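The structure under discussion is supplied below as structure tokens; questions concerning it will follow.
Only a single protein chain was left out; the remaining protein chains are all shown in position.
In this document, chain identifiers A, B and C correspond to the written order of the chains, with residue numbering beginning at 1 in each.
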Amino acid sequence: MNIPDPLDPVAALNAAHPDAIKDTKTFRDELTIIIEPQDVPTVLRYLRDTPGLIYNYLSDISPVDYYPEYDRPARFGVSYHIYSMLYNRRLRVKTFVEEDEPVVPTATTIWPGANWLEREAHDMMGIVFDGHPDLRRLLMPADWDGHPHRRDYPLGYETIQFSFNVEEIMKHKPFAKE
Amino acid sequence: MVLDQFAPAGVLLLIAIALTFIILNISRVFGPHNPTTRKTDAYESGMAPIGPAVRRLPVKFYLVGVLFILFDVEVIFFLPWSVVFRDLGFYGLAVMGLFTLILTVGLIYEWKKGALEWE
Amino acid sequence: MGVTPKLGNLGVVTTGLEDAVNWARTGATWPLLFGLACCAIEYMSTQAGNYDLARFGMELNRASPRQADLMIVAGRVTRKMAPVVRQLYDQMSDPKWVISMGDCASCGGVYNNYAVVQGVDEIIPVDVYVAGCPPRPEQLMHGILTLHEKIKGERIADWA
Partner (left out) sequence: MAEMTAPTTGPTTDMSQWQGSLDELRGLVSDRAMTGETMLLNMGPHHPSTHGVLRLLLELDGEEVVSCLPDVGFLHTGIEKNIESKTYEKGVTLTDRMDYLAPMSNNMAFNLAVEKLVDLDVPPRGQVIRVICLELTRIQSHLVWLGTHAIDMGAMSVFLYCFRERERILDMFEMLSGQRMMGSYFRPGGVWRDLRPEFLPALEDFLDYFPAKIEDYEKLLTSNPLWLDRTQGVGIIEPDVALAWGVSGPSLRGSGVNWDIRKAMPYSGYENYEFNVPLGEHGDVYDRYIIRIQEMRESLKIIRQAIDNLPDGPFRSENRKFVPPPRTELGQSMEAVIHHFKLWTEGFSAPDDEVFVAIESPRGEIGCYIHGTGGTMPRKVRFKTPSFMHIQAIPVMSEGHMIADLVGIIGSVDIVLGDCDR
């Protein structure tokens, strides 16, 4: 069977969806395509199904928080790391979502494996994936408030017990009754 | 009196019963007890169980249970027979062979009927 | 343990009830099969052939808390796991002891953050703390022997 020769993803995407790509970036020979949140499903489906691209494996969905001052278009960045097994190359499709309505359409219609990745991104960063089958908290307890991996969420650090401050720490350290 | 030949066996029986009684109850006497409500809760790998414990079970369990009892009883008949196997000679073999044959026919019938399959 | 041979060489050994019960308890403290994280793997190495916890009568890891009398908290206790650890501890039958194995169980260890209970003694009373991340099998055995010393020191009034 003949395998079609690999297309350049940026050119192919520009041809198929003209205004989809907002910006492309290569850093340490890793290609990043930046697109709008609302056409995430169409772009990902296109990248997975076109004969010359076939990015058939979703490695990871990684949310990033550019909290204090950011030179990026918006506060949250969600990057989809996809990998084409046929042509053995990786690609990062990145979208930026605002802080007040961090909504990204779900990718579970394309890869069912994205289910938990999105649930964890929602749990940790508070990014809402609309169309997700059951967007509950995954790693934190169900009644936890706040999204821990946001940059403005405190680390929950407790002062370390050394010899000089052991008394006051032991005073209000909750010990288990029998 | 012929009865006193069995005196040692009687004493042994009494000691056995007394010993088991002691062993079972020694921990109840010396061991600590505080059955708190959380301790007597149902244990389901650390989580709260959903649904009652006693519920309607599929009939497959009952079917397998009955078949097991049937062949278990058959084995009980083999035990005394195997003790006097030498003295009974061919007559014993024939009788037990017939007994086993009947039960084997039962086994083949239930095997073909698919009672042993789980689905 | 006060073992005093009496009645010449009749081979009769007498000892106090307390010593006998404490000796029986240290002879076979069955641990609860309760591994959380990396310390559980080191605990399995201590259990396996090379370091062999069977020498202390502890080779049987009872999966159900009803039959276990020693809970070795091997690993980091997270906020989501804390109620489960407390429930398991409550469901263990008396007499019961707790060894907190490793730094994460003893004081939160490397994870001084939102997700980890800073020391399992915040939720269950701990008898012996074993340091190390993960503690070497010898360290765990030293912890177990210290627990045996503690058990041998218990008086009847504590538990009868």
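One rule holds in what follows: contacts are C-beta pairs under 8 Å (C-beta built on N, C-alpha and C of every residue); 3 or more make two chains touch, one makes a residue touch a chain.
Treat the numbers as computed from the prediction; the structure is a model and nothing was measured.
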Under the definition given at the start, what are the shown partners of the omitted chain?
A, B, C
Which listed residue (A:D8, A:D23, A:D60 or A:E168) would be found touching the missing chain in the intact complex?
A:D60
Where does subunit B touch the missing chain, residue by residue?
44-52, 55-58, 60-61, 118
Spell out the interface residues on subunit A facing the chain that's missing from view.
27-28, 30, 32, 56-60, 62-66, 79, 81, 83, 85, 88, 90, 92, 111-117, 120, 133-134, 137-141, 148-149, 151, 155
Which residue numbers on subunit C touch the omitted chain?
33-38, 40-42, 44-45, 48-50, 61, 63, 75-76, 78, 80-81, 84, 88, 104, 110-116, 133-134, 136
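By our rule, only the chains that are shown with their structure count from here on.
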Once you've mapped the touching chain pairs, tell me: line, ring, star, complete or other?
line
Most central chain by CA mean?
C
Return the chain whose centre of C-alpha atoms lies at maximal distance from the corresponding centre of subunit B.
A
Just give me the whole-number Å value for how far the CA centre of subunit A lies from that of subunit B.
58
List the centre-to-centre spacing of subunit A and subunit C in whole Å, with centres computed as mean CA coordinates.
43
Chain-centre distance (mean CA atoms) for subunit B and subunit C, in whole Å, is 36
Subunit C residues touching subunit A in their complex are 79-80, 86, 107-108, 112-115, 118-119, 121-125
Given the complex, residues on subunit A that touch subunit C span 139-141, 144, 148, 153-158, 160-161, 173-178
What residues of subunit B sit close enough to touch subunit C in their complex?
30-34, 36, 38-39, 41, 43, 46-47
